[in-house]
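Of the protein chains in this complex, one is absent; all others appear in place.
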Amino acid sequence: MFMGKKSSRSMSPLQETIYRFSQNKVSLIGLAVVILLLLVIIFGEFVTPFENGVKQNIRIRLQGPSAEHWFGTDAYGRDIFTRVLHGTKYTMMIAFPATFIAEVIGIILGACAAFYSRWFDNILMRVLDVFQAIPGQLLALAVVAALGGSIFNLVIAMLIARIPASVRTARSIMISLVGQEYIDAARSYGSRDYHLIFRHVIPNSLGAMIVSMTINLSAITLQVSSMSYIGLGVSPPTPEWGALLSEAREFIITAPHMIIFPGIAILLTALSFNLVGDGLRDALDPRLRD
Amino acid sequence: MIKYIIRRLIVLIPIIIGVTLVVFTILEMTPGDPAKMMLGDGATLEQFQAFNAKFGLDKPFVYRFFNYILQLFTRFDFGTSWLTSRPVLDTLKARVPITLIIAVSSIAFASIIGVSLGVISAVKQYSKLDYISRLTAMILAAVPVFWLGMMLAILFALKLGWLPSSGTGSWKHYILPMMTLGLPYSARILRSTRGYMLEAVRQDFVRTARSKGVPERVVIWKHAFLNACLPVINTIGVYMGGLLGGAVVTENVFGCNGLGSFIINSVKRKDIPAVTGGTVFLAIIFALILLSVDILYAFVDPRIKARYTAKGAK
Amino acid sequence: MNTSNNMLLKVENLQVVYKARRETVYAVNGVSLSLKKGETLGLVGETGAGKTTTAYAILRVLPDRTAKVVNGTIEFEGKNLLEVPENLMRHGIRGEKIAIIFQDPMSALNPIMKVGDQIAEALKFHNKEELSPEKIEEQVDRTLELVGIQKERKYDFPHQLSGGMKQRVVIAIALVCEPVLIIADEPTTALDVTIQAQVLAMIDELREKLGTAMILITHDLGIVAQMCDNVAIMYAGEIIEIGSVEEIYSGKMQHPYTTGLFGSLPDLEKKTDRLYPIEGLMPDPTDLPTGCKFNPRCPRCMDICREVQPGFSVEGTHRVACHLYGGGTGRETDE
Partner (left out) sequence: MSEKKKPILVVNNLKKYFRTKKGLLHAVDDVSFTIDEGRTLGVVGESGCGKSTLGKTILRLTEPTGGEVFLEGEDIVSMNEKQLRKTRLKMQMIFQDPYSSIDPRMSVAQIISDPLKVNRLCGSRKEIDDRVDRMMDVVGLAPRLRDSYPHELDGGRRQRIGIARALALDPKFIICDEPVSALDVSIQAQIINILMDLKEEKGLTYIFITHDLSVVKHISDEIAVMYLGQCVEKASSDELFSQPLHPYTKALLAAIPVPNLSKRHARPTVIRGEVGNPIDPAPGCRFAPRCDFATEKCVGRNPELREVANGHFVACLLHNGEM
């Protein structure tokens, strides 16, 4: 049961995780979609030039899906497929940096809280309590209200909205790691604090942090689009998904295709981040599976 | 227990002050002169000065902040709207019930569906039902709330004509917002309930119950579920924050004049006191909900109750 | 061992496997043992020997998705438990006739239920004599006092009790229906040595008073010497030696594994310079060696041991599965 495999080569925990992840078909699909999205950002221009999504043609306005316009056209006769495709980068441009920075800040503050416990941890927790008393969506709204709805400001808004959760997650992971006996052991043979942090705590926390990152990516995707939808994020005519839906509102009866496709794009993106996250969590800790 | 509640209420005070500080600071960064924004360029210098004096804008930030806190705690005053010059609280009073109805009904909806399906899904792990409900939950958890709202509106209001698609006239108006907000959270609750249940059924004391010859139904509900309840309640409490945020958007979709649409409109019109008041008020509601979750927790778990009473005695 | 009139439990050739995704764990590989009324059998072995799996199989509380009994019979009071339908198992046997004491009192009790209710629960579901609620309460009080806890403490929750008291409650749960057989799965491993002594003394006393038979699962040869009439030593899912305590502890016709177990223990009475442990490790239960399962670690391993699984050599009630004592009929190995 706890005996090692008799495989000729031993696998490091990282290799083992990758192996287990690769055995999980559903998560692989999620990963494939995420990779596809990244490819779309890079090569989207070759699939359908951005120009198609900008040029207006009143004669073909509000047409349903056809061979020429896969997702139909909008109120100005613009090709929705092109707009959705190029919309990918706005979501990603906000979600990736915001998540990454939030995670890094989480790791730094979490490590500090775990190591220089008591007073730093106490202060951190009180500050987190305050931030978490405001629903994230509202916090983001307030930031956008103050700064305005540019992409850069949205990154900041998402950061402020997500940091409390990231820090809290990182903190609990780090504290449980610092409680492990191997940290005591490392200290007993002369490791300095930075040894402990960089050789033991951070490498051991990365798996869980990446899982929390994918969850954040999914949450931010949803949040950014809803901000744009209510008119407080990226605003039309920029083809951000939420903004597309905001434009589509008045045509809810006459042209439902304008609503369906951007919505599916958001759904698929959020879903695949979640799938990757779930797959990673299972791969990191196989006990959770059954 | 009462002592504990009072103590928790006292702890709320610094949190409310902190929340106010955060909101105040963020909104302070708004560029431009508020008086100019509100009165337009055509107003006279006297009008500007009168506006600034009336809303205390001629005073420094720190003074305004402490004044706000003082007014908030002594007179329950959430400031005065720049636009209407009426107390923000008056508007809040009219709008908060709508938001509360939406939030409470959707969390109830989400909990009932999520918890019951979660338990069944865990007990019948790897069955068809488990598979289907997990798949549905997976998708629902990734659906953007406002989009789901639009889709539901298309289906139930526009195509089938069963329910009104906007407004707040009758109970029927609340069904679509409830489903819109509730469905994604029922999915999340299902997922965590299932997880905690799977953990619970593997506990030693569940095996003890089985070895006593207790019927499986009792083992699942009385032993496993009641124990899994604790983390589930906690999760639901945490989701309340997201749900209140989601209510803001949902109100926008269905044109309900609740707290959410008030905040959004105020943001768009740069009515800073209204935004501050609305946000702080929502944070207070959220904090009270979390407090009640904690108290509920104590009722389910004797260990936690014991901790509170022991502390209270000291 | 054949006087069947007071025979209580007879396990024959029990085999249990766990099926994981790609592996099959051979947990119990043909265990046979028997127990008379009022007798105590010690089931001794190290981690992974299959002791607990055997016990769970008898009570049929194995995890049903992964574990499977592939062969064998478990005869209890004349019925084969493996064929009894689940509802009869629950109504007539589990908790009523056969009860189990689990290892870890910290996790074996439901943390949000009063201990009195947990004790009463079994009584309520096995209420053949249609006891009134008051009578059930009385029985709970009596059982609590039996295990040395004041009856007022039945209103306590588990977290209000100390470790030793929790284990007493676990024992009370097992005793409350007055079962004829108790399976005690390492009942004192989680306890401190002075508390262990208290609990063991109490179990011994109660068992004698109530005439209950007991299977005591343990890894501690000291506890066995103190508590048991018969001993079965398990290794890699098999019983490799079984007999009365006197026979096993005499050291005559001893299985090399048993010798190794005794050699691993420091002697309290005389100063020993070195211990004589068994070298090597437990075999991988998904890939057991052919022949005698102990052969890779055995200091007296012979050629035949690697190929042929030894049968039992019998001397009185003492049976040893080892080629050294050659008498047994060699079984061809399964693999």
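Chains here go by letter, A, B and C, matching the order in which they are written, and residues are numbered from 1 within each.
We adopt the following convention: a contact is a pair of C-beta atoms (placed from the backbone, for glycine too) under 8 Å apart; a residue touches a chain by one contact, two chains touch by 3 or more.
This one's a predicted model, so the numbers in the text were calculated from it and none came from an experiment.
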| item | value |
| --- | --- |
| Per the touch definition above, residue among C:G38, C:G92, C:P111 or C:G163 touching the missing chain | C:G163 |
| Selected residue (touches chain absent from view) among C:T52, C:Q103, C:Q196 or C:S313 | C:Q196 |
| Contact residue for the chain not shown (choose from C:P63, C:P277, C:P299 or C:G326) | C:P277 |
| Where the unshown chain meets chain A, residue by residue | 2-5, 10-14, 16, 180-182, 184-192, 195, 199-200, 203-204 |
| For chain C, residues in touch with the removed chain | 46-47, 162-165, 192-198, 200-201, 204, 219-226, 245-246, 249, 260-269, 271-272, 274-279, 281-282 |
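By our rule, only the chains that are shown with their structure count from here on.
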| item | value |
| --- | --- |
| Inter-chain centre distance, chain A versus chain C - centres from mean C-alpha coordinates, in Å | 52 |
| Centroid spacing, where centroids are CA-atom means, of chain A and chain B in whole angstrom | 22 |
| For chain B, residues contacting two or more additional chains | 125 |
| Per-residue multi-chain contacts in chain C, two or more chains | 65 |
| Complex interface listing, chain A residues touching chain B | 126-127, 129-139, 141-147, 160, 218, 222, 225-226, 229-232, 242, 245, 249, 252-253, 256, 259-260, 262-263, 266-268, 270-271, 273-275, 288, 290 |
| List of chain B residues in touch with chain A within their complex | 14-16, 18-19, 21-23, 26-30, 125, 138-139, 141-147, 150-151, 153-154, 158, 195, 241-242, 244-246, 248-249, 252, 263-264, 267-268, 270, 275, 279, 282-283, 286-287 |
| For the chain C and chain B complex, residues of the former touching the latter | 59, 61, 65, 89-91, 93-96, 99-100, 102, 104, 107-113, 118, 121-122, 125-126, 157, 159-160, 170, 173 |
